[in-house]
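With one protein chain held back, the other chains of the complex are shown just where they sit.
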Amino acid sequence: MRAVILDGLVLGLAFGLLGVGMSLVYGLGGVINLAYGQIVVLAAIVASLVIEDGRAQLVAAVAGVLAAAGVAVLLDLTLMRPVYREKGEDRTLLGLLLTLGAAFVIGGLLTWRYPDGALYIFIGGDPVSILGVPMARGSIWASVIALVVAALLLLFFGATTFGRGVRSVIQDETGARLVGINPSFVRTVIFALSGALAGIVAVTQSMSGPLGVNAGFELTTFALIVTVVGGLGSVAGAFLAGVLLGVVQSLSAHYIGQYITTIILLGVAALTILVRPRGLLGR
Amino acid sequence: MSDDAKTRGGRLGAVSGRLGWALLPIVVTAVVLAILPPIWFGDSPYTTSLAVQALVFASYGVGFNLIFGSTNQLFLCVGALAGIGGYGAAILADRTSLPVSAGVAVGTMSAALVGGLLSWIAVRRSLGVIFTGIVTLVFSLGFANLLLGQREWTGAESGLFVEGIPARLRDDQVGGYYLFAALLVAFLVVFRALQLSHVGWAFRALRDDEVAAELAGVNVSRYRIYAATIGSAMIGLTGAVLAYSTGFISPATYSFDRVDVRVLVLVAFGGLGTLLGPVVGAGVFAVLDEQLSSSFELREVLYGVFVILIFLFFRRGIVQAAVSLADRFRGGGRPQPDLQPSGE
Partner (left out) sequence: MLRVEGLAAGYLGERVIDGIDLEVETGEAVAIVGSNGAGKTTLFRAIAGLLPKMAGRVVLDGEELTRRPAHRISRAGLAYVPAERHLFPAMTLKTNLVLGAYPRRPDPDVLELVYHLFPRLHERQRQQAGTLSGGEQQMLAVGRALMARPRLLMLDEPTTGLAPLIAQLAFEALEGLKNEGMTLLIAEQQVPLALSIAERGYVLENGRIRLSGTAEELERNPEVRRAYLGVA
């Protein structure tokens, strides 16, 4: 039982990390980035190419993260311009559709060029015993990274001037403009940040097992579930929702079954929308 | 100017003239579909099955058009609804000795029920377009997992064989082609009839401005549920007939990837909310698919590019864009509005 819960926590932190990137962009600009999973895959492929080239895993990881952030900025500066010109629901819908198109373009190109592409970051060493349960080193690394990222993000948004500026744009965009904050610039930076986070997801996911080129759609789906349950634009909400869903998934998969588990997770997302649309910690 | 001509022409003449005018596109489509096999297919079962595919997607499209195009409900579960129709019919055929029509009826009604239910939920909880989309997407994925998980009933990935239909109506036979063509034309007639009735007027009102429509007395919720139920019935019926006609279905037949994305793109391409949008879109994409049959991935890239181009520049669809362009050449005459309220 303890093993199942710990597995759930590890999974949950991974979920949280996956969801936070999408949640920030959704909360800030009202855009659901359906290409998110593909950006993760892109980072994975770039990193795997660097590794194939003979470089160290760390270099590959950094390359992946930078590539993802770069693609995100590119997306923001091109496709997102017409999206931000709309308001409210029209904006979300257009953003959803355009990023869906982008997802197909990116995903299609990647699967076409690298049909067998996958990233596997191998962390050597014996399993470490946590609370009496043997955990693979890769999983522990992944969880630690996720926790560090969560802490850095909370610090950034809570205590830095720019972070407060971001929150202000989320809460009242006109008010932000009135105090001298450029919402457009903030959105681009956050989009880039979400891209970097996608890159980090690629790295941490691949520590637990190979991350293949076809994983894009599934990653986007889980990111969306976490975002919906956690609440838009909330870092803490994304991680809280992630951990919750991770534990549920682990328990359910162990005691019930694989397909039912996915249905349960999807059900939690649907239930959240129906019962508490703003999510756990959203506004 | 054309309005004056109508009132001057006298009521009876005007009504029958308009009716003819209204049914004209459908009649033309029916004729085109009818003569297509002899001039194009030859005897190739392959080409026939491709044409059937196009008809199937056009039919899905008409249903989706009714739900999203007319009442702004983003139902990202077209595949799942078709799957309810298809698997409903297939399981019935598998487990009982009921006739084909019963299987199809059950499948269709189940899909209609589920579609109406989803709409009812969306209405009750005042879900906006986005959340409706997410909830229906979740339903789609959940349904796919259900199919995969319930091996005993559905055969999971291995799929189900569906017996019971005469060979003439198989999807690679001309008989099958005409079956689906008839189905599509029937759907178009229903769509047009709705468009021209008070229902269509209500649809247009609520699509333009929901609040104003409510204030004008339109029961927005009820019309939404109507649209969803009828549209889902169309989708479910198509899915059920497809199951019998192809003789074999699997979760992949009705997956989100294969169905929903395609339907969205081709309906948007042809024109959301228009009568022939799905038909035009399905036709164009059938041809495109043929050209790109070599690479599945490149096809995906092309879809993506299309989605982006359509929603950036041709949000009203190619048909509308072409019509506006033609009008501008003709010197700016106002195009006949698609929807007319009945009984002036």
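Going by the order they are written in, the chains are A and B; count residues from 1 in each one.
Criterion: a contact is a pair of C-beta atoms (placed from the backbone, for glycine too) under 8 Å apart; a residue touches a chain by one contact, two chains touch by 3 or more.
Computed from a prediction, not measured in an experiment: that's the story for all the values here.
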Interface partners of the hidden chain - shown chains only, full complex considered: A
Contact partner of the left-out chain, one of A:52, A:90 or A:172: A:172
Given A:181, A:211 or A:270, the one touching the chain that is not displayed: A:181
Positions on subunit A contacted by the hidden chain, ascending: 161, 164-165, 167-168, 171-172, 174-183, 283
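In this section, only the chains that are shown with their structure count from here on.
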In the complex, subunit A residues that touch subunit B: 32, 79, 82, 89, 92-94, 96-98, 100-109, 111-112, 115, 217, 221, 224-225, 228, 257-260, 262-263, 266-267, 269-270, 273-274, 277
Subunit A-facing residues of subunit B, complex: 74, 121, 125, 127-131, 133-135, 138-139, 141-142, 145-146, 148-149, 257, 261, 295, 297-308, 311-312
